[in-house]
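Here is the structure we will look at.
Of the protein chains in this complex, all but one are displayed in their positions.
For subunit A:
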Amino acid sequence: MDILNQLQRQYTDFTALLYREGFVDDNFTQVQKLQDESSPDFVVEVVSLFFEDCEKLVNNMAEALEQQDVDFKQVDSHVHQLKGSSSSMGAARIKNVCIAFKTFCEAQNREGCLRCLQQVNHENTQLKTNLQALFTLERQIVANGGSIPVMQ
């Protein structure tokens, strides 16, 4: 029981931290709410899909930015996709970087774009680590027979 309480408390604190630091926002809560008995792995599926998508887009953007004549329209459309995905999933920080990224694309600023791309990578890695930790905690709670505390 003690372990369970501790785990649950850790989970609550960690989730609160993620929200406070702006890693995730309300949309992530929405996504979490969509998980129930009929789709028990919904969140994990969405998150994995997101990261796959993100990596693919980042690779495409890196390739496009390495060209001599950068096709900013293409980069912009990739950024738009990434912004849409991150927005739907509730990855707030990545979405914010995308907003800045878009501005640089419109200004056709290669340096700015590269910097934003780096930032996207960085945020991506961080979010992945954080969410993996979150899911591990969830699994442990379930393994100990408890239920995952719901965020208000």
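Note that a residue touches a chain if its C-beta (ideal position, glycine included) is under 8 Å from a C-beta of that chain, and two chains touch if they have at least 3 such contacts; residues count from 1.
The rule is short, and it goes like this: contacts and distances are computed from a predicted model.
Asks: When one chain of this assembly is omitted, its UniProt record names it as which of these: "TWO-COMPONENT SENSOR HISTIDINE KINASE", "proteasome endopeptidase complex", "Serine/threonine-protein phosphatase 2A 55 kDa regulatory subunit B" or "AP-2 complex subunit alpha"?
Replies: Record says "TWO-COMPONENT SENSOR HISTIDINE KINASE".
Asks: Touch as defined at the start, partner being the missing chain; which of A:103, A:130 or A:144 qualifies?
Replies: Answering carefully, the residue with contact to the hidden chain is A:103.
Asks: Which one, A:60, A:87 or A:130, makes contact with the chain that was left out?
Replies: With A:60, A:87 or A:130 as choices, the missing chain is touched by A:87.
Asks: For subunit A, which residues lie in contact with the unshown chain of the complex?
Replies: 20, 22, 26-27, 30-31, 33-36, 38-39, 42, 45-46, 49-50, 53, 80-81, 84-85, 87-90, 96-97, 99-100, 102-103
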